[in-house]
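This view holds just a subset of the chains, kept in their places.
In this document, chain identifiers A and B correspond to the written order of the chains, with residue numbering beginning at 1 in each.
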């Protein structure tokens, strides 16, 4: 066991760090959640993406032929670690390059790849993912957005929801229902959609936390050429699985204050002598370490050429509930005063209050606690699937409440 | 054995529910939520005044209905169900009880009738910063006739006309009554986790004030008032928790995924069953608190603490798992789940956080056991 880089890893890390230091400022002391709004931010983000692409850092594991570096997953991990130490505007490209473009590469035509991959890699075009719908959240395959064939085109009507970045995206991958007369998984088809065309309307969602980081997207008689289909008609679920497999790897990270922050607050507040707090602090430390060290195990597996499996789902179950618990405890330690949200006046810049409102969303986004436990039970432990009463039922005969 | 509310009290509750469902729907709450300049729903408040509810436990001689705190418990639960965006809790549970417990007959005769008429809106100001306020660390001072210092936050502090304030007097603490519309009072509205209820920072600069009770009795009186307020707040929390469970249950029956209602999944069923268990534990402890506070029983300190601890836990669990049950919908501004989550947090810290009450409870058990 050894936490050090191998010689090759150390070399790559030094190279990456030098490159980053040349182009970016180090991150400040108090990183707030990256704000992806504003044209100045977007200009900087696109520029940085272009710089990365030109120097082979944009998608490290992709083959060189399509603009990648032909590097190892471990190099990508090292790059992410180092880039994370700088003030790097990366947000807008995560979904496109992490989920959408890999799907285009897997299922698109040669024309698609020529047309879209390079521009996405260089940050010239931004992509979003259009799967979830108001009535199809955990049960994505229950979606209703219709695509009806009309000559060489498809006509799209319906609504998507929780779409990150829809308002600044140029293209999206869009999962639709093309045949409601067959069971739900079998009547789906995936398309590439131009987000700037008429009939596509993007509305920000006002979240429970007060923010507006996600969108609803309405499609009204939007036309897509059949040549912009990804995969065969009726094979949309198969295509979507490829996209979603990449999602689980993308989610994670430290979403807010942790044991160190609440310990710092307790010291400031003079409550470190409270044994009840001390025992909770120990539990939080152990959970946070458990999460962090499990990622090290995953990295080790990556560096050995293994593919991390569904066991990664444990990360989000731990962190989301952990965050909610820590924030709740910090607020209660502040007693009546804890209800205030003014960051100028509050301990820790009111980060506990902000994250308190964000935590419920984290327990839902990217798979609810309940869905993730099902994934662990079924795919890791091999327990039977839930009974699926709609498995063989034509979609248009399904009950939907 | 009669461990339940009377038929009359239940009737009052039913009538209150009908009234509030009609007069205080969620749209009425959202009027306050969506406008930073609106401190409370004045229409709803006016109707509450007209119903005479503010005088529920105020003696008839002072213009009240002369009922007891059991009736206030019944109303509190209903107020909790609708997240009433009015200074009801501050005026009734804290301010009125403070006057009844600590006020002189002159003070009572002066102020209580004006509470009933709606001319006086009360609030209770103890907190001065992070942590539970104690006599030892108070900075606000009372010099016998004027009050100076800063109280923050004061729930409903910007809509109230009067405040009961916990202040230092000499080496001890006293409770004092202040007219917030008088001189020497500056108020500033604050942003909080629960924008459906208003909060203020109140700066007193030699504001004229009169003492409630004896000099130096502030901490003792504060404890008594909080025992009363804790029971009444617990019923409000119970109402919120019950409503959150109903919302989650209704949604789980209506929302389909994988071809059937999500409420058919054990993950949801058992989550809601756990909510039910917590709510029933809270309800039973609330009933005991109601009995103790209404009869002035010696068991009040432990009964109030147990009611508060159970109600805080029930509302916290119900409000957060109600969001979770609603999935993505539950995390939108338009769906009401987050309003319960926000209110749950406010009510859990307003009269001392659960950990403060756990310590109070154990101290009481120790003393009893030692006696």
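List of remarks:
Everything that follows uses one rule, which is that a contact is a pair of C-beta atoms (placed from the backbone, for glycine too) under 8 Å apart; a residue touches a chain by one contact, two chains touch by 3 or more.
Model, not experiment: these values are computed from the prediction.
This structure file defines a complex whose chain copy numbers, by label, are A x2, B x2.
Keep this in mind: only the chains that are shown with their structure count from here on.
Inter-chain centre distance (subunit A to subunit B, centres taken as mean C-alpha positions): 40 Å. Note for the complex: subunit A touches subunit B at residues 132, 134-139, 142, 161-162, 205-210, 269, 271, 276, 324, 328, 331-342, 347, 353, 356-357, 360-361, 363-365, 368-370, 373-374, 386, 388-391, 393, 398-401. Per the touch definition, subunit B reaches subunit A in the complex via residues 126-127, 129-133, 152-153, 155, 190-194, 199, 254-262, 265, 267-268, 316, 320, 323-324, 327-335, 337-338, 341, 345-346, 348-350, 352-356.
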